[in-house]
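A protein chain is absent from this complex, but the other protein chains hold their places.
Labels for the chains are A and B, by order of writing; each one numbers its residues from 1.
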Amino acid sequence: MSRRPYIRPVSKTTWYFRSGRYKRYILREITCLLVGLYCVLTIRALAALAAGPEGWNVFLSAQRSPGLAGLHAVMLVYFLVYMTFDWFKLAPKAMPVQLGEKKLPDRAIVIAHYGLWILVSLMLFRLLGVI
Amino acid sequence: MAIAKKAFVWGLFAAGGTVAAIVFPVLIVLFLLLSLGRVPEGLQFGSIHAFAQSWVGKSGLFLVLSLSLWHSAHRLRTVFHDFGVRSDALVAKAVYLAALVGTLITALFLFKM
Partner (left out) sequence: MSIRQMELEVMRYDPERDTEPRFQSYSVPCQDEWAILDALNYIKDNVDTTLSYRWSCHMMVCGSCGMMINGEPSLTCKTFIRDLPDRVRIEPLANFPIERDLVVVLDDVMEKLHLAKPFIIRNDPPPADREFSQSRAALNKFKQYTMCVNCMCCYSACPQYALDSSFIGPAVLALAHRYNVDSRDQGKSERLDLLADHDGVWECSFVGACSEVCPKSVDPAAAIQQMKIDGAREWWKQKLKVVKP
């Protein structure tokens, strides 16, 4: 009796098409590109700010564009779904909280994250005069 | 036994991810408002410049930007790996260098405010 184990090949470049779970994982991971993008945009804003009032106003008017508005809107939704909401959903796994004998349900920790997020966002909007 | 260097970078990644998850929606909304021609009071030169000059503002902006840059860099390294790019050492050097450069540039501009 001879053994000849068969190794099923796995594509290193397209393995994630194998299931919906894997595809959603990839969609989640590439939000890093959004984070990087908005970091770069913000740094450019800092550059304009450091250049004085004229530099800043030039930057502000350069932002005005319905095309950009559409892009920002799409990226906001994508970011919320695949970054913020996913991050909050995974947070309880990394930080179990045990009170007495029972572990705090994951839901409680998720809600706490949402609470913090809403609070911080409202505070920032208030400070910036958006609301 | 010495803990792998990845522990340090992962720590930055986790901190950066939490910060980005919470703060970036607001940031994107601000860019959205600007693109619609709406400039909130807080983004008029006087207010935002004063904020960026204050120590609270400088440290807040630096922390958010640098942690987010490191988060993005580390995750991008994983993305390359997941897409089949095997030269991890090279990718790591490239993304962390980019994050370092971004961090330094951020510090520079905040210093010059």
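Quick note on the criterion: a residue touches a chain if its C-beta (ideal position, glycine included) is under 8 Å from a C-beta of that chain, and two chains touch if they have at least 3 such contacts.
Everything numeric here is computed off the predicted structure, so don't read it as measured data.
Participant: On subunit B, what residues meet the omitted chain?
Facilitator: Subunit B touches the missing chain through residues 1-4, 6-8, 10-11, 14, 78, 81-82.
Participant: Mind pulling the subunit A residues that touch the left-out chain?
Facilitator: 1-8, 10, 12, 15-16, 18-19, 21-22, 25, 29, 90, 93-96, 98, 100-103
One rule holds in what follows: only the chains that are shown with their structure count from here on.
Participant: Determine the centre-to-centre distance between subunit A and subunit B, using the mean Cα coordinates as centres, and give it in whole Å.
Facilitator: 12
Participant: Under the stated contact criterion, what part of subunit A meets subunit B in this complex?
Facilitator: Checking each residue of subunit A against subunit B gives 11-13, 16, 26, 29-36, 38-43, 46-47, 49-50, 53, 56-57, 60, 63-66, 68-69, 72-73, 75-76, 79-80, 83-84, 87-88, 91, 94, 116-117, 120-121, 124-125, 127-130.
Participant: Which positions of subunit B touch subunit A when the two form their complex?
Facilitator: Contact set of subunit B toward subunit A: 14, 16-18, 20-37, 39-43, 45, 47-49, 52, 61, 65, 68-69, 71-73, 75-76, 78-79, 82-84, 86, 102, 105-106, 109-110, 112-113.
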